[in-house]
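Presenting chain A:
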Amino acid sequence: MVGSPVLLIAIPLLAAFLIPLFGMVWKESVRIVPGLVLAYLTYLSASLYIEVINTDTIVEIIAGWRPPWGINLVFSPLTGFLTTIMTFMGFIVWLYSYRFKRNVEFEAAKKYFIFLMLLVAGSVGIVITGDIFNQFVFIEIVGISAYALTAFYTGRDSAEAAFKYLIMGSLSASALLIAIIIIYSQLGTLNMAEIAANIDNMNPYYRIIAMIFFIIGIGVEAEIFPLNGWAPDAYTEAPGPVGGAFSGIVAKAGIYAMVRMMFTLFDIAGPMKILIVIGLITLIVAETSALRQEKLKRMLAYSSIGQMGLVLVAFGMGTKAGVFAALFLMLNHAITKPMLFLSGSFLTFNTTEKYIKQITGMAKKMPVVSIIFVLGALAITGFPPFSGFWSKMAFLSAAADENLLFIMATILIISIFEVVYYFRVINRLFFFEYDDKISVEPHKPGFNGMIALFVLAFIVLMIGFYPSSVTGFIDLAADDLLNTHQYIDKVLQLGQTIIQ
Partner candidate 1 sequence: MDTTELIRIGVYGTSILLILIGLYAVLTKRSLIKIIIGLSIIDGGIHLLLIGIGYIKDGTAPIFSPGSENAVARMVDPVPQALVLTAIVIGFGVTAVALSLVIRLYRHHNTLKIDEIKNLKW
Partner candidate 2 sequence: MESVGYYILGVIVTIIVAFMVGMTYMGLSRKITARVQNRKGPPFYQNFIDAFKLASKETAIHHGFMHHAGPAFLMVASIMSVLIIPVLNDGKWFPNLNFDGDLIFLLYIMVFGPLGMALGAGQTGNPNSAIGVTRGLSQMVGFEIPWVMALVALMMQYQTTSLVDLMAVQQTTGWLMFSSPFAFLAAVLAMLGMFRYSPFDIVGAPTELASGPVSENGGKYLFTMMSSGSIFAFAKLTLYVDLFMGGADNLIELLIKTFTIYLIPMLYGMVSPRYRTEQAIRYFWGWPLFFGFLALVHAMVF
Partner candidate 3 sequence: MINDKNSQKIADFIKNWARKHSIWVLAYGTGCGAIEIPPTMTSRYDAERLGVRGAATPRQADVLLITGYLTTKTLKRVIRVYEQMQDPKYVIGFGSCTINGGMYYDSYNTIKVLDKYLPVDVYINGCMPRPEAVLAGFGKLQQLIAEGKANGAQKYKDDHEYYRGNLRKIIGNKYEMPLYNW
């Protein structure tokens, strides 16, 4: 064993506290240490993941308390998959934002990296924890760091965005807490496996109420429709890499929490109407809103929300193929959307408004970044031979298996809008003349940022040309999510063995 899953949470938390101390010694370490930490986390997560695939799920017990009572971490093919993506994306975001803005001085950079560490720690925690209250705590950690990151820039409307996020976040935390209270009062336990094992004993009335509050509580992070008013604002006002982190890390954690709750905690088998309905509404509202956006990041934000809706629909089908498609969509989205955010952030670097019209003709000045942006756009709209196509295909195939023709049609129609707004931007970028009056001053992207973009672009192309490179992992993860009994057994057996 290369390490323990607990390190995945402990190290970034520790790093977050130590960064200011390092900063006192050597200012540059504020920027370097997070990178090292994230690189290590990625390595750790990946190697653990490979081990998990080859052997068995790791269930880690914290502080010696046995699973039904104590907190346990579950590092299964599913969680390992997501953790690896998250840590990797965290590393990419670090790579990109290392000296993101030279004018960001030491204090700001310190805060930024502290909160980034917290964000990654919280997100990873949400995914690998096996305890609902613990999950709540991690959600709050993610929340607080996200508020802080959103409000990173002073002098803009970022505080406003952060405040909206905060209102929604605390309301949702309250709802989540209520759900936890209901479950605890009914079942007397907080352990997911235990809850899952006993969920049938629960009063159906309370069960549904608890589920509703869960959905609401997690829905804010998962960006489902009526609860996502904060998201466009936060994505817009947060620094570019943070937007990437939100879409690549936080939203994934939120979705994970939601589906884990639906699939494992409440052990719903078969299609989940609620997820499909919410997902579809989210998708439609977000994509149609994105169609009319004037700001680049805001458009990307709405697109991100829409993708989350799509993922929810895919999960909602509840079949193996649906889950597979959903995980594939998550993977692609986690890679592509940060790519768009990061490259878009380079393109609009020298403007605070981030209007789409301000990138008119930028491809002449920043060709490589523009091409990567286009690559991302083509991938996310599902044009072959890029990565998005395969996930979209998997999704449609899953929907067709379930005979959900209406949903297929709806999603394809909505995809047309998606194509339209992305291609509008591409047109502006490439096929308009550079205009001194409206276009922004081009920015010379840093070396590290370009590396980050190249890595992402490589992954997009790799998945696009050779999807089998990732489908095996996704397949295992999907199996893991669907096999509730295995989960319960794995966690509770551990408790049994320790008792014996």
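Candidate entries met the following condition: all candidates are chains of the complex that A comes from, given by their letters.
One rule holds in what follows: a residue touches a chain if its C-beta (ideal position, glycine included) is under 8 Å from a C-beta of that chain, and two chains touch if they have at least 3 such contacts; residues count from 1.
The model shown is predicted, which means the values in this text are computed figures rather than measured ones.
With chain A as reference and 1, 2 or 3 as options, the touching candidate in the complex turns out to be 1.
Chain A makes touch with candidate 1 in their complex at residues 133, 137, 140, 143-144, 147-148, 151, 154-155, 157, 159-164, 166-167, 169-171, 173-174, 177-178, 180-181, 184-185, 188, 190, 232-233, 236-237, 289, 292.
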